[in-house]
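Only one protein chain is missing; all other protein chains are in place.
Moving on, here comes chain A:
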Amino acid sequence: MVYRVLGRALGFVGFTVQYGCIAHCAFEYIGEFVVCSGPSMEPTITNHNVVFSERISRHLYRIEKGDIVIAKSPFNPRMNVCKRVIGIEGDKVCTSEPSDTFKTHTFVPRGHVWLEGDNLSNSTDSRSYGPVPYALIRGRVCLKVRKVRKFYIMYNLHYPYRFCAYWWGVGFCYLLLLFLFAVALTGFRRLWGFEMVLTGSLFDCSCGLLIVSGFCARVRTAGESKPALTETDYFIIN
């Protein structure tokens, strides 16, 4: 009796670890859902929009001029920013305001990109903090989820993560993963001839997905980075 319970517990732990690792690989190398907050990318991406960002082009170095990317903020690595790539390495970018008479330019150094938000009047971007190293880019935004019904829970720890649950965005993610894992599990089991008890496999599947959803629900917000007080002042004494 005890051995049966222990066996099931070990099996559950094994499934958890396996699904958790598969989820990590999916979110790290394929793509993830991101909740964007802040007005810096209007009208392309508005406040509280859910977007899907893919990681493949970042790992293959295929980020190009004009892409919208999610990057870690250079001044606070726990926050993410969502901006558009205006210049890649070697490009000449204009750093002065449109209203200035005399234009100033700068060259983007190697291994860096120049990011600007679409809403130029209300965006803290490379015009204030300079070119951003390429290795800080997390992914490229490729899809936007429309019609998000607003229901969100704010849970502010001492890290500035916001735990938000949007029914449509996250629910879609759950359903997709449930479908894929159910297919994979039943498919593999039938193909390789393992014995399958219907209730048992569904139980395993749903337990695994509950754990995976713990990873899913950590949707990160990407918006304007609010830099700390004195981020651009170098105290230069010669």
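Criterion: contacts are C-beta pairs under 8 Å (C-beta built on N, C-alpha and C of every residue); 3 or more make two chains touch, one makes a residue touch a chain; residues count from 1.
By definition in this document, contacts and distances are computed from a predicted model.
Participant: For the chain that is missing from this picture, which UniProt protein name fits: "Translation initiation factor eIF2B subunit alpha", "Protein O-mannosyl-transferase 2", "Mitochondrial inner membrane protease subunit 2" or "Clathrin adaptor mu subunit"?
Facilitator: The record for the missing subunit names the protein "Mitochondrial inner membrane protease subunit 2".
Participant: In the whole complex, not just what's shown, which of A:Gln18, A:Asn47, A:Thr104 or A:Asn122 touches the removed chain?
Facilitator: Touches the omitted chain: A:Gln18.
Participant: Considering the complete complex, identify which of A:Lys65, A:Arg78 or A:Lys92 is in touch with the unshown chain.
Facilitator: Counting the whole complex, the residue in contact with the absent chain is A:Arg78.
Participant: Identify the residues of chain A touching the omitted chain, counting contacts across the whole complex.
Facilitator: Looking at chain A, the ones touching the missing chain are residues 17-18, 20-22, 24-25, 28, 61, 72-78, 89, 110-111, 133-136, 159, 188, 192-193, 227-238.
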